[in-house]
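One chain of protein is taken out of this complex; the other chains stay put.
Moving on to chain A:
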Amino acid sequence: MALVAGVDIGNSTTEACVAEVGPDGAVEYLSGALAPTSGVKGTADNVEGVVAVVRRALERARRGRHELDAVLVNEATPVISGLAMETITETIVTESTMIGHNPDTPGGAGLGVGTTVAFGALAECEPGEPVICVVGEGIDFEDAADGINAAVERGVEVTGAIVHADDATLIANRLREPVPVVDEVTLVEKVPLGMPAAVEVAEPGRTIRTLSNSYGIATVFDLDAEQTRMVAPVARALVGNRSAVVVRTPEGDVTGRRIPAGALTLSGERGKRSVEVDAGADEIMATLRGVRPLTDASGEPGSHVGGMLARVRDTMSELTGTRADAVRIQDVLAVDTFVPQRVTGALAGEFALENAVGLAAMVRTSRGPMRLLAAKLREALGVDVLIGGVEADMAVLGALTTPGTGKPVAILDLGGGSTDAAVATDDGVVRSVHLAGAGDLVTKLIDSELGLDNRELAEDIKKFPLAKAESFFHVRMEDGTARFFTDPLPADTFARVVVLSDTGMRPVPTRHSLDRIRQVRRAAKHKVFVVNALRALEQVAPGGNLRQLGFVVVLGGSALDFEIPDLIAEAVAGFGIVCGTGNVRGSEGPRNAVATGLVAAHALTAELGVAVGS
């Protein structure tokens, strides 16, 4: 009997499996353990993590370190992914033609049309003149209301107001004849005066109807067909708002501009093609499919994408000691996303959700400094260290210990940096693929789409379900059910959307609703994991046909996620595949597959050795 430990050094965690292997190849698994990976996968820095995880696994198996006969390590080729995001659209408002920032509490309701007049000049307006009053900074709400009331008394038709401070309801409440008031216009001094303008405010819970409609604006300002064509983007920009202002200026316009982000050149075994990054993710992925398998990718020098790929290359060359020009990018995943961006030329700090493309690039070196790592490990542990087979083969062997699986089996290893797939056919041939884009990209998408600027919080949002703290004693869960507590919840969770993390409730300090956060989270997982799962299986399936796969076992850290495996199962359901989260050795869940596979492979060779020997 030999006591061996299989050790899998992953991008983020190192896992171990301790087992007794009999001379006839019989394996008795004793324990498993995991610890964070120290340093970059496949480098000598990993020793610390490996030692920790082996010690832990031995403790669990109640065995001493001196009893250990061998440590089996996988051939860990460093797989590094780089992430970048580029905004590709921009909204520009010229001549302050519209205000569409949607303040919380506009005042009054209805539509007002008139010429813009500064509050100070209201006294000089002629009776019968329809005006929109522009109330600047520092004017008290009572004074504003008194001034407007006085003007109305003189016969001036004040039909609406645009206000600097958060005073709309306060002013509207004090007017004898309420008019629509739009407030919180921070750059109110830039509103063009003496121009025809329209102010519209809808009742609470409703959206504006006139200024969000091109023909509505045309009616208000008496526009001809050509002019109406010009204002169409303004109307479109205001759709869904509760309040809005449109000022008719000679050249005023709202434009959406595409920002050139540079071209991405994809070189594959089937040729070389270029694609503009601002064409969007679908176009990039279609181009990639055309040249697959990828041998390298490069970005236009001087462009954003060029800079991003250069950064990935530099990191990789630094880590592995290879020259930067020898580093090859072997896969890219592009996803469409959006980021909240300040609108150029806006008067009230409006944000627009601009389109962006997120890119994950993956690099694999030919071989990491494994020999060095093995030597260091031998020194640290004082036992024989054997470098085992290819990671994918080991993962398949480990996955097959899941009860209910059979060949042909495909595994999907959903990690932090990459999505890996491998397929083992009946005759034992294993084909594998490493794809860019996994958990880290999902975190980044959540972070940027919600404008959090807090990676750790984004990570929690990715991993745990949400709830809304409706009182100090109950929360409303994502699915609408209520959960009650006898002890009051922490004060900082009150009225907020919270993440139900394993360390307790964590408030999300934004004004996004629970539904919105949930939708962003699920969309991000879909864009990365479902797309990658299909892409990966397509590349390893015999003849590229997913129907040829009998079983798909989902493995890796992200397989522990509460919804990713379901999203994937749903996506492949149509292909008649049995798909589920792995349960390695019937006890480890989706973890420990490679470590278990290493032990299984070792036992197989032991058996063969016996066979050959006898």
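Criterion: a residue touches a chain if its C-beta (ideal position, glycine included) is under 8 Å from a C-beta of that chain, and two chains touch if they have at least 3 such contacts; residues count from 1.
As a convention for this text, contacts and distances are computed from a predicted model.
Visitor: Could you check which of "Predicted erythritol ABC transporter 1, permease component 1", "Multiple sugar transport system substrate-binding protein", "Propanediol/glycerol family dehydratase medium subunit" or "Protein glxC" matches the UniProt name for the chain that's left out?
Guide: So, among "Predicted erythritol ABC transporter 1, permease component 1", "Multiple sugar transport system substrate-binding protein", "Propanediol/glycerol family dehydratase medium subunit" or "Protein glxC", the name matching the hidden chain's UniProt entry is "Propanediol/glycerol family dehydratase medium subunit".
Visitor: For the full complex, which residue in A:Y29, A:F119 or A:F141 touches the chain that was left out?
Guide: A:F141
Visitor: Among A:G155, A:P260, A:G382 or A:P509, which residue is in touch with the absent chain?
Guide: A:P509
Visitor: In the full complex, which of A:T169, A:T249, A:T315 or A:Q548 touches the chain missing from this view?
Guide: A:T169
Visitor: In the complete assembly, which of A:T105, A:T186, A:N213 or A:T249 touches the absent chain?
Guide: Going through A:T105, A:T186, A:N213 or A:T249 one by one, A:T105 is the residue touching the chain not shown.
Visitor: Would you indicate which residue among A:S471, A:Q548 or A:T605 is in contact with the undisplayed chain?
Guide: Once the missing chain is taken into account, the touching residue is A:S471.
Visitor: Tell me, which residues in chain A touch the chain that this view leaves out?
Guide: 104-105, 141, 166-170, 173, 470-473, 488, 491, 494-497, 509-511
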